[in-house]
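Omission of a single protein chain aside, the complex is shown with its protein chains in their original locations.
So, subunit A:
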Amino acid sequence: MAGMVPDQTPATSGDGYRRVVGPLLLPTWAMIGIFLVVPVALMAVYSFLTKEFRGGVDWQFSLAAYDQFFLNRGLFGDEPPVMEWTYITIFWRSIWQAAVATALCLAIGFPTAWFIATRPANTRGIWLFLITIPYWVNLLIRTVSLKFLIRDNGPLNEALMGAGLIDGPLPLVNTNLAVQLGLFYSYLPFMVLPVYAAVERYNFAYSEAAADLYASRWVTLREIVLPIVKPGIVAGCLLVFIPSLGAFLAPDLLGGAKTFMIGSLIDEQFKGSLGNWPFGAAVSMILMTLVMIALLVYARSTAKGGAA
């Protein structure tokens, strides 16, 4: 047996299987190491270093980045520390913007996914393809285009005024709404695809059984369909919410000073001599920690719900 070449070993026999798969897993471990562990470790380390004035860091331990985030010591840093609200406000605003964008994506994405999943099997591929086509264009270009569409003398406002629905242009650019629209447009397919996958697997015999047992359409949706396709919805919401939270293109291009978000804050710390690498790293760490805690809380709550 020892001399046997691996590809003759039946894949089901435990030892042989492991012997073959072990080396084959190397690329996976390499991927995880290079693209996940190393960057996150670097970020964690940098957040505890000292800022260097031309950008970059001095290799000297410091809590200054976290201090700057949470505490306000006055303009010259000599007053007694009080709570710093600036960055927490930015966090809160970002969470709100991302939540609205996620809700928008769900409101539009769920019916879209439902529509595609209920088409005849041979046409679903075409619909999915159509959904993805706009996303072949670079995100920057799409976001700028959106700005052109909604600006004061853009096609949307011109059309509305032409139709006599409004007297002056709607001030859309530089508002929260514009940012939310931008995020919604950026991440919509991340909602549609997982929800589609879940609805496509849904067995419509359950809906018939519910109707047979006197459930109306809405009740069937609420009591049967949504709980069964929930994993797809949760996946879609995460895939939209998390990148929305850290997005900076849409807020930068479509928003203004009042819509400043975490992504832009981090982005600024790594630009030119005005940046602050340790602070950018610290903000990223705090954001990541928050997201992880939220995910853990969610996972625990569903694990409990499933067992009850």
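As a working rule, contacts are C-beta pairs under 8 Å (C-beta built on N, C-alpha and C of every residue); 3 or more make two chains touch, one makes a residue touch a chain; residues count from 1.
The working rule: contacts and distances are computed from a predicted model.
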Which of the following is the UniProt-recorded protein name of the chain this complex doesn't show: "Xaa-Pro dipeptidase", "Spermidine/putrescine import ATP-binding protein PotA", "Zn-ribbon domain-containing OB-fold protein" or "Ferrous iron transport protein B"? "Spermidine/putrescine import ATP-binding protein PotA"
For the chain left off this view, which of A:V45, A:I228, A:L253 or A:V291 is in contact with it? A:I228
I'm checking contacts with the chain that's been left out. Which of A:I90, A:A215 or A:A235 qualifies? A:A215
Chain not shown: contacting residue from A:N122, A:N203 or A:S273: A:N203
Considering the entire assembly, which residues of subunit A contact the chain that has been omitted? 203, 205-206, 208-216, 219, 223-224, 227-228
